[in-house]
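Below is the structure I would like to discuss, written out as C-alpha cells.
Left out: one protein chain. Kept in place: all the others.
Take a look at chain A:
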Amino acid sequence: MKYNFRYTSKFSINFRIIVLFILLFSLTGKLLADVCVWRNPERTMVLIFPQARDYKTLDRKISSEKEAEIEKLLGKPLDPGERENWSHYEIVGSNGKALGYIIADAEKGEYGVIEIVMGITTDGKVKQVYIQRERERDKEFKSKEFLNQFVEKTKDNPIQIGKDIKGRSLPAEQVALAVKKMLIMFYELH
C-alpha cells in the first residue's frame, strides 16, 4: 500500500526562515549547554522532602553585576551555562506552604560530570545533599558520613575540604564547591 506523503514538511519557506532565525538568535547568548540534567526530579524531591506534595519551577535572570558579585563570593568564575539564568524549585507541602527548595548543579570530577542535587530549608540551611550521577573511582564523597557534614550549613559557614569538611579527593572538593555555589546563588538570586 503506497501513500502519497512527503517527509519534507509543508511549512512555508517564511515559517522555516523564522524558525531558523530564532535558532541562530539563540546562538547569540553566551550560554553553552553545561547544565545538570535532572534525571528523576520527582523521585529526588520526595527523597529530600518526604512531605512534598508538589513543586514549582522558579527561574531567575542573572545580571552582569549579580554575576560579578556571585563570582566574588565564590572565589572563582561561574561555568558556562550558569552565567545568565538560574533555575530552582520550590517544594510545596499539603497545606500549600513552601517546605523548602531544591537546586541541581553539575561539576567536573576526575572521570566526568558529577551531578549534585541539594535541598535547602526555607530558612536557607542545607537539608540534604544527594549525588545523582557520578563516574568516579574514589567513592568517599558519596558516603552518608561525608554528605551529612553539609547539613545545616548556610552561606556564611566556611566549607573547605580538609579544614571544615573531612575529605581528601578531587570529587569531594567538587561537591563542596557545588554546595557553596548553590548556597550563594540561592541567597543572591532567590
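A few notes on this one:
The criterion applied here is as follows: a residue touches a chain if its C-beta (ideal position, glycine included) is under 8 Å from a C-beta of that chain, and two chains touch if they have at least 3 such contacts; residues count from 1.
Rule of thumb we're sticking to: contacts and distances are computed from a predicted model.
Look at the chain that isn't drawn here: its UniProt entry, checked against "Phosphate-selective porin O and P", "Autoinducer 2 import system permease protein LsrD", "Amino acid/amide ABC transporter membrane protein 2 (HAAT family)" or "Tetrathionate reductase subunit TtrA", names it "Phosphate-selective porin O and P". Between the chain not shown and the residues A:E67, A:E110, A:E140 or A:E188, the one that touches is A:E110. By the touch definition given at the top, chain A reaches the unshown chain through residues 1-3, 5, 7-9, 11, 16, 19-20, 22-23, 26-27, 29, 31-35, 40-43, 45-46, 52-59, 61, 79-81, 84-85, 92, 96, 108-112, 132-133, 135, 137.
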